[in-house]
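Only a single protein chain was left out; the remaining protein chains are all shown in position.
Chain IDs A, B and C follow the sequence of writing; residue 1 opens each chain.
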Amino acid sequence: MLSFLLRRAGLMIVILFFVSIIVFSLVNVLPGDPALMILGQEATDESLEALREDMGLNDPLVMQYFAWVGDLLQGDFGQSFRDNTEVSSLLAEKIPITLQLTVMSFAIAVLIAIPAGVISATRKGTLWDSSATLFALSGVSLPPFWLGILLIFIFAVTLGWFPPSGYVPITENVAQSLWYMLLPAVALGVRLSAELTRMLRSSLLEVLGSDYIRTGYAKGLLERAVVYGHALRNSILPVITVSALQFAAFLGGTVITEEIFNIPGLGQLLVTSIQTRDFPVLQGAVMFMALAVILINFLTDVLYSILDPRIKLTGGSQ
Amino acid sequence: MDDRMYSKKLLTTLLLTLLIVLAACGGGGQDSESAGGEDEAEDLTNNDAEDTLVVGLDDDPPLLDPHLSTAQVESQIFKANYETLINVDENLDPIPGLAKDWDVSEDGLTYTFYLQEGVTFHDGADFNAEAVKYNFERILDEDLGSPNASDLRLIEEMSVEDEYTFVVELEETFAPFLSGLSHRAGQIVSPKAAEDEEIDLSNEPVGTGPFQFVDRTAQSHLEFERFDDYWGESPDYKYLEYHAFSNEDTRITNLVSGDLDIVNRIAHKDIEQLEENPEINMSEEDGIGFQGLMLNTDREPFDNQKVRQAMNYAVDRDAITEVVFHNGAEPAVSPFAPSSWANNPDLEVPDREVEKAQELLEESGVEDLSFTLTVSPSPAEQQLSEMLKSMLDDVGFEVEIEQVEFGAILDRMYEGDYDVARLGWSGRVDPDGNAYSWFHTDETYNFTGSSNEQLDELLVDARTTVDQNERQEMYRQAAEILWDEAPYIFLYHENDYKPMKDNVQGFNHVPDGLIRPADLTLE
Amino acid sequence: MEQTENLSVQTTKVQNPRLRMLKTMLERLWQNKLAVFGGVVTFLLIFTALFATWLAPHDPTEQNYSAVLQAPSSEYWFGTDNLGRDIFSRVIYGAQVSLQAGLISVGIALIIGVPIGLISGYYRGFIDEYIIMRMTDAMLSIPALVLALALAAVLGAGLTNAMIAIGLVLTPNFVRLIRGEVLAHREKEYVEAGKASGISDFSIILKHILPNTIAPIMVQATLAIAAAIIVEASLSYLGLGTQPPNPSWGSMLATGQGYLDSAPWIALFPGALIFITVISINLFGDGIRDMLDPKMK
């Protein structure tokens, strides 16, 4: 168990190292002079040069890299070029917003995917199955931004049921917060639910053909109990793994969804940081996203081994 | 076997704890931001809706230190908690601010300011001549690197005559000096707070204004509260908030159906919609800035004057103001808005003259007329650039549009790495602010690389002359030279629109576009 | 792939096993009605893109200031945009951009990814295990759109740069896929035999291993085209892809979002086209996968 954890943690660190190299090199070849970005249109040459020196922009790149990583390791993500805010506090501010969107999207996705997957697997070949399959197919092909715009058009502009965009912090008003975030969560969740439905269906079909399902029926369980009590739990394991692998793509979806619905989360922070050449923020946001993806996958592996008693946590690779 | 069971349970517990802690941290972070009670459920704000005015901004103001500020949107905030020595009225004429009166010597070199008495800063410090002196010194301090120092650079000497009298000696006459004091250079920050190492004025401003700073959520919103010891008339409402919505549609939605009371900027495509809305009052005022195309005269084909002139005739300014701005802009031919005293009424907006433009191009003898038009990626900019491309391609140019973020455009300007850029100016109260640094040889914003001795002379003379009639004549001549020289294609003067809920009263639309929140009342 | 071998074993009775194999595969594809539908629509779109000049009733960049924001009509089937341009024509030309973006960026990913995957998988070793694989891990842990966004920002806005950015982002997927295939094949008898008879590594890779990876590459590439189209549209939506006035579905969507209340057709039609294109390519890709390997279904 311990060796498994250590091995995986070591792997994570190596990957993070590579992520940091990617992020650093990306940002350092981005066109745009950070000093000018900070001082803006009315800057003078002297103040620009002074600031460049001060920010270490005149140091060799390798030095800059190590200085940056060194700070990162101490939890110092640097300061925003825009307003000198600590990047870490910016992240701390934005992460809960994106987390709320993520949680709501996953909730919606699961609420749709479980019944849809179960129905299509247990009623294989029926109209239900075809509709669920069709839903899964179209959902997977629906770009979140297009679905988002469609939802805005239907439910906000035409019907007026929802606000077309915006965000209310959940700490201020829970109901309103959920209400504002429902459309974006649906826009993201539908695609996810389509993926999940697809995976769950095939996974369930496999499990439903297994001997212990027959045992379940033989001992007098009703279909519902067999499906939800036995089949679902077993078939959800591979779904969890695959959806963890989808997490990176999901985060990518939050970026554009936040942009469309004007949700001030991590994604919008990232887009703004690219637009305003706010490098520390950009670096911080990308590093965090990669870290989240890596951590989620790690935790999924661990969770998987807990949920499936057959898997022993040994040093073996995936 | 039991060990394994145990360790699994332990691990599960650990993971769950981790998740909960993470969630709690997230939640905790948010809690601390929204300190201020959550009793009111109905709007964006934490504060009592009846007693709160919410301003919608088009961008989050980055730096709240007026002496370091460069962004236009920051000036909106400064009207809440800072005051300037001099103010301007609706006609842009100077009126008292923190200086209740002032004298200018005959030669225009000595300014004596008689300060408002009984003014205190939000941190309790007294406002007096020493404070003004401290502020001027702070701006001029090279260590601070204030981008606004140029407004004060001509100060030779300043002295504190008595507690409320402050005297400034200039090296030479500088006509825009007073108007500069109505802007960032005249904002007075608390010397006590500025000296305090623990206070970061960029994030927690301390001034003398009618509202004092309460809290800020970076890149989201700012909260202010009525300053009870304000020397002037106390504002009508207690809480003031500024919420940033960079998305223009969101901003309007939040005004129409949400919680914003007034908005500083709108997309012109929404003008009709807002004017038709019975619950929205729209105030319209001529702007003081100018917008157009900056031509790189160091590069082909714009090193050729005839090519530049051809552009002046190739563009259809009326179509632009109509299609892109829904008639919410005036066609421009000079840096001075039609409403400005510096405007030259003899310069008329020409019709689009395709043939004339083609003739000019032919005369120029330039064959390669291809260039890249660099614009920022906003919807209106995109629409405008597409129109320009269509119009310019028509007469023989070959335009390629490139969308670059505003910051990156600036970057290229400084490096001279561009052909044509869509860059304009929000405008200054004094016409000097629209002309000198933009069109004088080698000045800060003269990215065009153009140089005209006669123009330079006029612009210098105009800023060192006190008499407005003389200055007016100079600016009129300057405008004619600019039109002929054409380093910059003036396209339009954007009108300033301020839509507000119909219960918001008392709005004075000053052409500088700044909302003065203390004037507003809520019905 | 293994199953292709199985198939050829099963069909030894027929004179030309390859032909028979192709026939069964095509039959299988034909039976998958959704895949056929996807294929037909995909080819219709390609046709539309190729013959846009003839199909579009208007010049896609021609502005008509007296016909701004017009609703769909017999003159303008899909209405006009904020510059009075015909949306139907722009959507047709947009197909060119989207399909081009999909094909070229996947092409870039293949050109870079296939050799790296082949060499990395064939020679294994430290560089494979600790550099190339970890690098792909790292790239895959950054959301594709985010990486593409950052890359496009680095390279500068524009369709060409966007395609390069998307190609780079897609590359690790192919590296992994091909490396996996190579690993599965490098121990096979025919490779061992080749080695023993002194054939160079280069020709073993090229003549023996590469042909075996073509089927999975084809499937992955088809599905990647769909993904690339979405990313290109996203970049254009954010202003980093196709530059105006060239019509791109993504930027049309971005323009249209501002007019959802007054002129919804600006956004709705290009959006619908993105959806149709992507779903058709996905269906077709799924169909090809099932055709090559029914077990994978």
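The working rule: a residue touches a chain if its C-beta (ideal position, glycine included) is under 8 Å from a C-beta of that chain, and two chains touch if they have at least 3 such contacts.
The rule we apply is simple: contacts and distances are computed from a predicted model.
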Hidden chain of the complex, named as in its UniProt record, picked from "NADH dehydrogenase subunit L", "Multiple resistance and pH regulation protein F", "Malonate decarboxylase gamma subunit" or "Oligopeptide/dipeptide ABC transporter ATP-binding protein": "Oligopeptide/dipeptide ABC transporter ATP-binding protein"
Option from A:S80, A:S120, A:S141 or A:N234 whose C-beta touches the chain left out: A:N234
Of A:L221, A:I240 or A:L295, the one touching the omitted chain in the full complex: A:L221
Omitted-chain contact residue, chosen from A:N28, A:N84, A:T133 or A:S210: A:S210
On chain A, residues whose C-beta touches the chain left out of the figure: 124, 210-212, 214-223, 225, 229-230, 233-234, 237, 307-310
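Quick note on the criterion: only the chains that are shown with their structure count from here on.
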Overall pattern in which the protein chains touch one another (line/ring/star/complete/other): complete
Which of B-C and A-B has more C-beta contact pairs: A-B
Innermost chain by mean C-alpha position: A
Averaged-CA centre spacing for the pair chain C and chain A, given as whole angstrom: 23
Centre-of-Cα separation between chain B and chain A, whole angstrom: 37
Chain B and chain C, separation of their C-alpha mean positions in angstrom: 45
Residue list for chain C, restricted to those that touch at least two other chains: 156, 238, 257, 261
Residues of chain A whose C-beta touches two or more other chains: 31, 164, 274
Residues on chain A engaged by chain C in the complex (per definition of touch): 11, 14-19, 21-23, 26-27, 29-31, 137-138, 140-143, 145-146, 149-150, 152-153, 157, 164, 202, 248-253, 255-256, 259-260, 270-271, 274, 282, 286, 289-290, 293-294, 297
Touching residues on chain C, where the partner in the complex is chain B: 61-63, 65, 68, 82-84, 156-158, 238-240, 243-245, 251, 254-255, 257-259, 261-262
Interfacial residue positions of chain B with respect to chain A in the complex: 7-8, 11-12, 15, 23, 25-27, 29-31, 33-34, 38, 41, 44, 46, 60-63, 70-71, 142, 145, 147-148, 200, 202-203, 217-220, 245-247, 249-250, 253-254, 257-258, 377, 405-408, 410-411, 414, 444-445
